[in-house]
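The complex is shown incomplete by one protein chain, all other protein chains being positioned as in the whole.
What follows is chain A.
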Amino acid sequence: MTEIVRNTSRKKDFLVEYFRTQMRTDPDMASAVAAIRTLLEFLRRDKGETILGLRESLKWATDCLTEVDSSVAVSSGGELFLRFISLTSLEHQDLSRCKKVMEERGELFLEKISLSRTKVAKLCHTFIKDGAKILTHSSSRVVLRVLEKAAAEKKRFTVYVTESQPDTAGKQMADALRRLNVPVTVVLDAAVGYVLEKVDLVIVGAEGVVESGGIINKIGTYQMAVCSKAHNKPFYVVAESFKFVRLYPLNQQDVPDRFKYKADTLRTVSDLSDEHPMIDYTPPSLITLLFTDLGVLTPSAVSDELIKLYL
């Protein structure tokens, strides 16, 4: 019994270490992509005897990774990875052949999603007109890629970034944009309503896209969406397709606790009512369009795509 426990704890350590290394070596990579790389490596090293055992251990590995990084994207990316590789007809008698097929499909999946940010940028940059003033929230690598592409197309635009407490991630976004020679201003989270009359459009990233077409993103996004609706400014969301998750929150309370707080907080703190959530839910009625690698979607089309992905 202790042998098994030692084995699982060793496997877990390996998973966590590999995941952390991936995140460290390429800070530009999405955490979901790092998770999928880890799962692929885990698949290669797995010594399971049955297909069912393989699936079970992959599910267990996804849960371990969710404990390390509790973002929505990691759990949705893991689930989609599992579905993608097991969607083939695994009729081969030989287990190693089946594993090889699964590994190949895993590599294919990884390749597809590494290109997804570029696809999103290609779709979205055309919506940024010359002379546009853009408002964005906190630090999102996808939004950064979109703005890079727009700048590369020789468009002139200015950006307002919210400071985004408690981790002031907005400042990192501002530094990255300054390096691209884009004029950028950091504003307080409380100044969103004040600044909205000057801006032409709002672009935010997403940590997860839910079944209703709404998004889960850094806290402050919902506020920004409500204000843009009141000002009649378009509210655009950019997200890769692996962020689509099978969740259907009805309101802020309905988002599960495991996504609301950081993984460390969930582990160490017993009474969560003192902790402040790091994310909020923006309902689909406030979102104008979603830019994904599957195309430009309205919020009601997200459910259609999810049904295609998951069923």
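What we mean here is this: a residue touches a chain if its C-beta (ideal position, glycine included) is under 8 Å from a C-beta of that chain, and two chains touch if they have at least 3 such contacts; residues count from 1.
We take it that contacts and distances are computed from a predicted model.
**Student:** Have a look at "Sorting nexin", "NADH-ubiquinone oxidoreductase chain 2", "Trifunctional enzyme subunit beta, mitochondrial" or "Translation initiation factor eIF2B subunit delta" and point out the UniProt protein name belonging to the hidden chain.
**Tutor:** Listed in its UniProt record, the absent chain's protein name reads "Translation initiation factor eIF2B subunit delta".
**Student:** Quick one: which of A:T62, A:S75, A:S116 or A:S212 touches the chain that's been left out?
**Tutor:** Touching the chain that is not displayed is residue A:S212.
**Student:** Using the touch definition up top, pick the residue from A:T25, A:N181, A:N232 or A:N251 that touches the left-out chain.
**Tutor:** A:N251
**Student:** Just the residue numbers, please: which parts of chain A touch the chain that's not shown?
**Tutor:** The missing chain touches chain A at positions 211-213, 246, 248, 250-251, 253-254, 284-285, 300, 303-304, 307, 311.
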